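Missing here is one protein chain; the remaining ones are kept as they sit in the complex.
Right after this comes chain A.
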Amino acid sequence: MAEMTLRVNGSVRELDVDPRTSLLDLLRERLGLTGTKKGCDHGQCGACTVLLDGRRANACLALAVACDGSEVTTVEGLGGAADGDEPHPLQTAFVERDAFQCGYCTPGQLCSAAGMLAERGPSAVTADLTDDPPLTPEEIRERMSGNLCRCGAYVNIVAAIQEAAR
């Protein structure tokens, strides 16, 4: 077992973990934060996306011990208010735009979109690499390609992210 400290959604947690534990399993099984979902467990679907030190990451590919000293934001902590009851603008936009069906990929979509909106620089579809391009639907689709949605709610997900970005 290894001792570690993690700041999760603003509160500091001192933990003793088996080094084999992924950040995803730590969040879900130890800390009861089941908002973060396990899909493929190989980094291929994006359902486990969280913000790790402010940047989006696949919690299934991160060993919990390797996150010692880091700050994690899960979907439970995305909202602004201290009690977490205030929805994040992305959450509001997802509801308004009906950007899901079953909802399983939604926490990952939300955390990924929040991380993505804070990123700077080009993507694979940006024509001029020296530009920080406007967030067109094409840019959003490319930047969100790490999050799959088996219900195929992509059209509304893109619309919701575009609305929240305004």
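In the analysis below, a residue touches a chain if its C-beta (ideal position, glycine included) is under 8 Å from a C-beta of that chain, and two chains touch if they have at least 3 such contacts; residues count from 1.
Methods note: contacts and distances are computed from a predicted model.
Novice: The complex has one chain missing from view, so what does its UniProt entry call it, picking from "Anti-anti-sigma factor", "Methylene-tetrahydrofolate reductase C terminal", "ABC transporter permease" or "FAD-binding molybdopterin dehydrogenase"?
Specialist: Missing chain, per its UniProt entry: "FAD-binding molybdopterin dehydrogenase".
Novice: Thinking of the whole complex, not just what is shown, which of A:G10, A:G121 or A:P137 touches the missing chain?
Specialist: Per the contact definition at the top, the residue touching the missing chain is A:G121.
Novice: Over the whole complex, note the residues of chain A touching the chain we left out.
Specialist: Touching the missing chain: residues 2, 18-20, 22, 41-43, 46, 49, 52, 55-58, 61-63, 65-66, 68, 112, 115-116, 119-124, 129-130, 141-147.
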